[in-house]
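Every protein chain but one is kept in place in this view of the complex.
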Amino acid sequence: MQLGMVGLGRMGGNIVRRLLREGHSAVVFDRDPAAVAALVAAGAAGAASLEDFVARLDVPRAAWVMLPAGDPTEATVTELAGLMQAGDVVIDGGNSFYKDDIRRAAVLNERGLHYVDVGTSGGVWGLERGYCMMIGGHKEAVDRLDPIFAALAPGLGDVPRTPGREGRDPRAERGYIHAGPSGAGHFVKMIHNGIEYGLMQAYAEGFEILRHAGAQELPEAQRFDLNLGDIAEVWRRGSVVSSWLLDLTASALAGDEDLDAFSGHVADSGEGRWTLNAAIEEAVPAHVLSAALYARFRSRQGATYADKLLSAMRKGFGGHQEPK
Amino acid sequence: MQLGMVGLGRMGGNIVRRLLREGHSAVVFDRDPAAVAALVAAGAAGAASLEDFVARLDVPRAAWVMLPAGDPTEATVTELAGLMQAGDVVIDGGNSFYKDDIRRAAVLNERGLHYVDVGTSGGVWGLERGYCMMIGGHKEAVDRLDPIFAALAPGLGDVPRTPGREGRDPRAERGYIHAGPSGAGHFVKMIHNGIEYGLMQAYAEGFEILRHAGAQELPEAQRFDLNLGDIAEVWRRGSVVSSWLLDLTASALAGDEDLDAFSGHVADSGEGRWTLNAAIEEAVPAHVLSAALYARFRSRQGATYADKLLSAMRKGFGGHQEPK
Amino acid sequence: MQLGMVGLGRMGGNIVRRLLREGHSAVVFDRDPAAVAALVAAGAAGAASLEDFVARLDVPRAAWVMLPAGDPTEATVTELAGLMQAGDVVIDGGNSFYKDDIRRAAVLNERGLHYVDVGTSGGVWGLERGYCMMIGGHKEAVDRLDPIFAALAPGLGDVPRTPGREGRDPRAERGYIHAGPSGAGHFVKMIHNGIEYGLMQAYAEGFEILRHAGAQELPEAQRFDLNLGDIAEVWRRGSVVSSWLLDLTASALAGDEDLDAFSGHVADSGEGRWTLNAAIEEAVPAHVLSAALYARFRSRQGATYADKLLSAMRKGFGGHQEPK
Partner (left out) sequence: MQLGMVGLGRMGGNIVRRLLREGHSAVVFDRDPAAVAALVAAGAAGAASLEDFVARLDVPRAAWVMLPAGDPTEATVTELAGLMQAGDVVIDGGNSFYKDDIRRAAVLNERGLHYVDVGTSGGVWGLERGYCMMIGGHKEAVDRLDPIFAALAPGLGDVPRTPGREGRDPRAERGYIHAGPSGAGHFVKMIHNGIEYGLMQAYAEGFEILRHAGAQELPEAQRFDLNLGDIAEVWRRGSVVSSWLLDLTASALAGDEDLDAFSGHVADSGEGRWTLNAAIEEAVPAHVLSAALYARFRSRQGATYADKLLSAMRKGFGGHQEPK
């Protein structure tokens, strides 16, 4: 099956590569001609402009947009839609906010176009391991694209089957789901990332406590000088906390247990924030997911105004002058 | 009435001064002879040693220990108790852990001595405003010391009376309570401080959000350049969040809204930590009180190991290299 | 000065009453004729319709809308604006979302109308104590309305002056501020409420720990049976945690320490949620304010799905069957 891809960064490029390997064909476009050339060399058909891109696609067209969320995606989806016709499908595979999907889908649907949102997890590992995909959109469009999704997904692999899933949608076990109407794919991916933040912070706090178990302020008999790399490794074997994130932790600690390569400033992307907005909208308590996001905010700040204000109050009531 | 005071730091010294002003008498001791001399000049009787101190006290004796919690208090209470006799009272007015009170009271009670723990709030303002006191110990000892507590407490002052308190213990309105047996005074004071941390952090977070309301990352139409000093001031007048801590905040912001005098490193004393230990022991959720303490921990740290570990994981799954 | 008031619920009605007492005049309208009649009896001029209301106002008009935030306020502001002319002022005194203010102000400004947003704190106590007001809008309109704000505000009263405020805007001490352009008033009021949630939860957690200090699961020597009413009362006198919320707590506990009149289901209004959205938008960590809101969410839920899922996992790895 043919897929068009706009946006040939690491994610977009690798998706095309994986499709070509699996015997599909691709038309590609990027503002950077070198990115186009690289994929043409890998077997894709290159386009010189968005118009050219649309012209090269078989009807009904399937055009995947893999660009930064927000303005770049919005502009390209809008322009593409203007060039396409009823029955065509625009796929947003980036990290869009699900309410933007809902809005864009309504606009495209009025003109008979389909809008499919695909949340993907797998990052740099996707080319080899396959992409875990959460898909939103009309059944007709999602079904039509099934060969593409099946090729991109990891498949059954050697992950043990979950007992009791007989008779359920087989796509989930192969690594992709049709989550619901437009927006549902990115909604589920958003929560995925919110959980990811929480999981990461749980490990981070635990390892921080382990790291400080030998601190001088502790009574000497209770100090431990622990090997964090070995601890991460042993937990990979039969423990309740084993996970892929723990595998990555064990790898990182095998290299440099002090993590000196990292500044401690941790970025956050929109999904973690949107997850909290969704929790607040639903009135669902999300203490852990919030705390995980706030820890990232705090990691990027030096002395905060909030902290200074605490000191000012302490000075006010107790004459405490905090050490500078 | 006569009171003995061991430990003539700011708190101990001011308590003696307030008692002398109110017509009581005092015997004082401190390892620092200059501290003793200063209070002798104010009208107290000075002692040259703990033995001398005990010898100068009228029987049944009342000896108030106002020293740092932990070893200094433990050592002095133990030594004092060895010099005193059945019917005497040792008062621990410091910030002791309530389980230490319970243990020490049991030891003293075996020898017929009383142990009274007094948690005091009021800090540097106590000399003028009076001390808010939470008292633990046997009724007999607490009642005997009532003239002392009445003199130290703020009294009714001009604080509006709480409706519906007719027939209740009048001491609470005058600023002191007999909270329960030994340990109860410091237990209540501990929770007082736990709450204090939570209140302070609530203001701190709120003012931090106000402070960043003009941040460049926000859409221009939604940026506000707010006057935090005026905001703190206006909230003192008829708003739901008015409090003494807000009064102090308004004072601090009237002086320097940027709070440049403060490093942002915020100390914590034992009570905040013990409050959480108590909550955990009782299985009471204490999200806010915990978060307030943790914010102080974090304020004293630069880049944390936990944060670096998050970056290491992010690099592992996404190839993200956090900026240094 | 004359003020028009649309919406004569408790807040709107009391604002009019306070203005009349202070010698101002008012034109009032409400969908409920009985509400209009009640204020006409108090000295206001009643209107039979919005058109009539606008017709009765002196030019340049000042019309205060005091309706529930969201659709009711939106509809009335829009309709009013359609009836008014350049130079008139519409005041939104409700609990609107500040981004709605910014949007509405832009629409009104295009037609030469002013839009002033006023966040008020004081609730049922405002009629007697005065209203604490945070105001957003153009300087010209806010200055013109100054007599109204001065009459509604608490004034200096007997609250001690904050040292160091000489030369600063005197309105803050009298209980109102011009916070900034349209939206700034509700923004500051929103944060006020966010802080309020945090303060309340800090007290709530502290008193819960005190309440459970006598729990049977604790070692007998460490159990305390505390008098929470007396504790709240004593903290009002000279302690660091004294506040108006503590006054209210002392009142409530003087009445019924068991609080049997309350179900434990705690409502939340928009401001607490919006405060978190603002914190997230600004990347400000708000652990305490979040936890306070989530505690309210949780208070309204029985067994949660999240909790059941924990049990399901525990059963999965440990064979634990939670007791039903």
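Here the chain labels run A, B and C in written order, and each chain numbers its own residues starting at 1.
Rule of thumb we're sticking to: contacts are C-beta pairs under 8 Å (C-beta built on N, C-alpha and C of every residue); 3 or more make two chains touch, one makes a residue touch a chain.
Everything numeric here is computed off the predicted structure, so don't read it as measured data.
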item	value
Chain not shown: contacting residue from A:Gly46, A:Gly194 or A:Gly316	A:Gly194
Given B:Ile231, B:Leu276 or B:Ala312, the one touching the chain that is not displayed	B:Leu276
Candidate in contact with the missing chain, chosen from C:Thr76, C:Gln201 or C:Asn277	C:Gln201
Touch with the omitted chain, as defined above, among A:Phe29, A:Trp125, A:Phe262 or A:Tyr305	A:Trp125
Missing-partner contacts on subunit A, residue numbers	98-99, 102, 106, 121-123, 125-126, 129-134, 153-155, 157-160, 162-165, 168-169, 171-177, 179-181, 183-184, 187-188, 191-192, 194-199, 201-203, 205-206, 208-210, 212-213, 215, 217-218, 221-222, 224-227, 229-231, 233-247, 250-251, 254-255, 275, 278-279, 281-289, 291-292, 294-295
Missing-partner contacts on subunit C, residue numbers	10, 123-125, 200-201, 203-205, 207-208, 211-212, 244-245, 248-249, 251-253, 259, 261-267, 287, 291, 295-296, 298-299, 302-320, 322-324
Subunit B residues touching the omitted chain (full complex)	240, 268, 273, 276-277, 280-281, 283-287, 290-291, 293-295, 297-298, 300, 304, 306, 317
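By definition in this document, only the chains that are shown with their structure count from here on.
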item	value
Centrality ranking, top chain (CA atoms only)	C
Chain whose Cα centroid lies at the greatest distance from that of subunit A	B
Centroid spacing, where centroids are CA-atom means, of subunit A and subunit C in whole angstrom	38
For subunit B paired with subunit C, centre-to-centre distance based on mean C-alpha positions, whole Å	31
Where subunit A touches two or more other chains, by residue	287, 291, 295, 298, 304, 306, 317
